[in-house]
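Below is one structure, written out as C-alpha cells, with a few remarks after it.
The complex appears here minus one protein chain, its other protein chains still in place.
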Amino acid sequence: MGKLISLEIDGNRVQVPEGTLVVDAAKRAGVNIPVFCYHPKMEPVGMCRMCLVEIGRPQINRETGEFNRNEDGSIAIQFGPKLETACTIPVSEGMVVQGFTNEVARARKDIIEFLLTSHPLDCPICDKGGECPLQNLTMDYGPGKSRFLYDEKKHLGKHVPLGELIYLDQERCIQCGRCVRFQDEVVDDAVIGFEQRGRSLQIVSYSEPGFDSYFSGNTTDICPVGALTTSDFRFGARPWEMKSAASICTHCPVGCNLTLNVRRDHKSGGGFVVKRVLPRQNEWVNEIWICDKGRFAHHYASSDDRLTQPMIRVDGEMKPATWDEALDLVAEKFKEAGSDLQTLVSGRISNEDLFNIGSITRSLGGKTALYSEMAGGDLVSMAGVGQGTNISMLGAGTTILVVASDLEEEAPINWLRVKQAVERGARLILANPRPTKLERYATHVLRYPYGSEAEFVLAMINSLSAKPLDISGSVFDTARVKNLKEAARDFAQADNAIILFGSEGTSLESGQRLAQACTNLLIITDHIGKVNSGLIGVWDRANTQGGWDMGFRPVEDLDSTLRNRQALYIVAADPAGDEPALVETLESTEFLVVQELFLTETAKLADVVLPAQAFIEREGTLTNGERRVQRFYAAVPKVGQTLPDFAIAAQIGSKLAIDLEGKSAARVMKQIA
Amino acid sequence: MIAQKYAAEIETILAKYPSDQKRSAVMPLLYLAQSKEGFVTKQDMAEIGDILGITATDVASIVGFYTLYYDKPGGKFRIQVCNDLPCALRGADEFLDKLCENLGIEIGQTTQDGSVTVEAVMCLAACDKAPMFQVQSRQGLTYYENQTVDSALEIVEDLRNQELTS
Partner (left out) sequence: MTELILLRHRDIPDLDQLEVYRKHGGFEPFRRAVTGMNPAEVTEIVKESGLRGRGGAGFPTGLKWSFIDPDNWPHYVVANADESEPGTFKDREIMEGNPYQFLEGVAIAAYAIQAREAYIYLRGEFWEIAAEMDQQISNLEEAGLLGDNLFDTDYSLRIYTHLGAGAYICGEETALLESMEGKLGQPRLRPPFPPSYGLYGKPTVVNNVETLTNVPLIIERGADWYRSIGTERSTGPKIFSLSGRVNKPGNYELPLGTTFRELVFEHGGGITDGRQVKAIMAAGASSSLIIANDEALDTPMDYESVPNVGASLGSASIIVIDDSVSIDWVLYKTLHFFSHESCGKCTPCREGTFWMRHIIDRIHEGETSWSDVELLNEVALQIKGKCLCALGEFAIEAVTSGIERFDSDFRARVADTRSEEPTLSS
C-alpha cells in the first residue's frame, strides 16, 4: 500500500491508496458511479463512457508551489471543460469529484439512450432480467423513452453459439468488451474478439473449436447485459425465482467457492434442482472466478441413474433392501472380518465422512487405504503454506516453483492465480517433463526427463550448497546447469517461496521422493512455517489432502491390498471401472460393500450397495491444496433414501457399538477438532 | 500454405519488426495471403495466427476491421470509386451511377464474367482529380484519376483482356 491520497467525492472526504481509480475511490465514499465497460479485475478502457463525472483539481501556483486559494482561504478548485471517465482516472491529492450534477445526470441519460438505440429491450424474456446492470441503470438514470425509430434498429442473431457452452445474443451486446478483454487479459486465451467496426462491431470466434476455453463461463457472469448466456442456463429460470446455497467445488484441489442457484422445476416433478452454479467471491481462493468444470460438471448429481436405496446381493441378484437389513448385514460382516477389514476411500468425500469411516475401520482393527496415486500429503501437513496465505496478494518478492503439474488442466484457478502473481512481479520456476501453457509466464523453464523430478529438485538444492557435489547425469544434462542454478538462487532469495507439486509422470514411490525433495528445498531455504511460503499439493481429487489429514494413505500395490479380503469397504472409488484388471481381484473378496452415487463397475460387484448423497444435497467440509478447510451446505433435498457418507458410517458404527456422530457434519467436525 | 509458398517474403516482413513484436506483421501477412486468391481464407487466418503466435480470432478481427481485406471472393478487379464529399462535388456520384449502368450492375455487385466488382469508397486523397477510382486486385492497388465514364470503360476492357492473357 503506497501513500494515501485524500480527495472529496460528492461532499464525502475519503483517503485511498495512491493509484486508486476515481470510480473505486467513490465506492469507498459510498458513492456509486455507474459503469458498463469497467471491471475491477481488468485494465480500465474507458469505452462505454457511462462513468463520466465532473472532476476538479487544485491548481498549484508556479512560484510558491502552493495550492491557489480563494479569498476565503479555501483551496481553489479548477474543473475541466469536459466530463471525465471515473474509471480511467487515478485519484490525486485534493481532487474534487461531482457525480450528481445536472450535467452528469444528462450525460448518463444520453449514454443510456445511445446504448438503447441498438438494444432489443426484451427484458421480459431475458435471462439477465432482474440482475441486469443495463436494466437497473436504465431505471435509475435512463430516458423515459427512446427517440430512436424502432424499425431502424439493427436486427441481428439472437442465438449465436460462440462455442459448445456459450451463446451470444448480438442484439443485446453493448460492445463493452468485457468478455473479449477477460479472454485476452485475464486468461490469455483470445478465442473471442471483435469483428467489423463502428455500429457493426460484433463479438466473434474464428478459433477452432470456437469459444472453448477453461474459463469461458465467467464471461457470462461479467457480461453487463444478457448477451452472453450458458448453454445449460439460458431460458432456464429467472434470477428472482431461485434460492441460493453456499457450496464448494469438488472437482479439484483449489476448492473454489460456489453459489448454487436452485429452483423447483416441473421437469423434476416440482422438486428442487440446481439451475446454475456461480462463483462465490473469495479473494483468498478463487477471487470471483471458477473454471468451466466447476460451473458445468455438477449436472451428474441430478442424473436419473443415481442410486436411491440400499441393495443386497441375494443368490447372485441385486435386490432392493431397507437400510436396516443392509446395515445389519454390513455390521455383522465387518465384525467377522475384524482386522481383515479393508477400507478404500477417495478424496471425493468430505472430512467428516473420512473421519467416521476411518474410525469404524480402526476400531475393528481393520486397515484403511486412500484411493490416490499421489504421495506427500503428510509432508504438506508439515511444510504446507502458513495460515493466511493469499496468492492473490503475492507479487514482487515471491518465487513460485511449479513442478510435475499442468496447472491449467489440473487446477485451473491456481493456474490463473499463479499467472497473475507473475504479472504482479512474482518469479516463476516451471519444471515439467513436457511444455505446458504456463511456460509463457515462467522466469525459468526447466525440463527434466520423466521420472527424475525428485533428482531435479535435489539438483536445485545441491546447486545452493557451498560446495555443490558434481552429480552429473540425466538431470544436469537436461535441465541446463546455469539455468538451474539461477532458478535455485531466485527461490532461495525470495521473501516468499511457494511450491506447487503435482503427479505428472510420478509413481507413488517417486512422488514421495519428489514431495520430500520439495520439503527439503523449503527447509534449507528457510521457507517453512511462514505465511505465503510452503508446499501446496496439486491433488488428483478435491479432498485428497483431507484424506491424508484423516490418516488415510495411498498404497503401492492396490491389487494385493484388495485381494482375498474377508471384507472390503469401498467408498467413492471405482477401481474396477478405472482398472478392469482389478475386477478379478474384487471378486476374490469375501464380502464387498460399495458406498456410491451410481452403480459403478465396482458397485456391480458388490454384495451390498449403500446409496450416498452428492455434495449438493448435504453439508460437510473439504480441505484444499493449501490446507484451507472450507464448508459447503445442502442446496437441494436428498434423492430417494440416500444418506451422507458420514451418517452411513455412523450407523454402521452404532450397530457395532462404536459411538460416532451421524446427525450433522458440524457435530462430526467438533469431534475431529 | 502461405508459410511454405512465401517463406522468403515472410522472413523479410518479420525482419521489419522487433523479434518480440511479431504481431505487427499481421497486416503485411494478410496482404500476402490475399495476393493468392483476392481474399483471405479461414485457413490463411489460422496459419498467420500460428506464424505470429496469436489466435485465428485475433487475425480475423483484423480482417473484419479494415476495409481492404476480404474474407469472401469478389470480382478479379475491384473498381473502387470515391464518392465522398469532395469527389461528389465534382460529379463522382453521376460518374459512379453511369459506370454501373454501362456495366449492367448495381454498386457493390460483380459483372457476369466475374471480372469486376464496382464499389463506392470513402476519400482516397485524390479530391482534386475527381472523378477517380482505384483498382484493387491480387497485384495490389492502382489509382486512375480525372476519369470520364468512357475512359473508365476502356480501362475496364484493358483489365479484362489482361486477365485473359495472364
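Per-chain numbering from 1; labels A and B assigned in written order.
Methods note: contacts are C-beta pairs under 8 Å (C-beta built on N, C-alpha and C of every residue); 3 or more make two chains touch, one makes a residue touch a chain.
Note that the structure is a prediction, hence the values are computed from the model and not measured.
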Displayed chains in contact with the omitted chain are A, B
Sole residue of A:Phe67, A:Phe100 or A:Phe114 that reaches the chain not shown, by the stated touch rule
A:Phe114
Can you work out which residue in B:Asp50, B:Glu106 or B:Asp128 touches the chain that's missing from view?
B:Asp128
Hidden partner chain, touching residue among A:Arg197, A:Lys243 or A:Lys663:
A:Arg197
Among B:Asp84, B:Asp97 or B:Glu163, residue touching the chain not depicted
B:Asp84
Mind listing the chain A residues that contact the chain we can't see here?
44-50, 52, 81-83, 88, 107, 110-111, 113-115, 117-118, 144-152, 174-175, 194, 196-201
Residue numbers in chain B that touch the chain omitted from display
16-18, 21, 23-28, 30-31, 52, 54, 61-62, 65-69, 84-86, 88-90, 122-128, 130, 134, 140-143
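Quick note on the criterion: only the chains that are shown with their structure count from here on.
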Chain A partner contacts - residues on chain B that touch it in the complex
42, 45-46, 54-61, 64-65
Which bits of chain A are touching chain B when the two form their complex?
189-197, 204-208
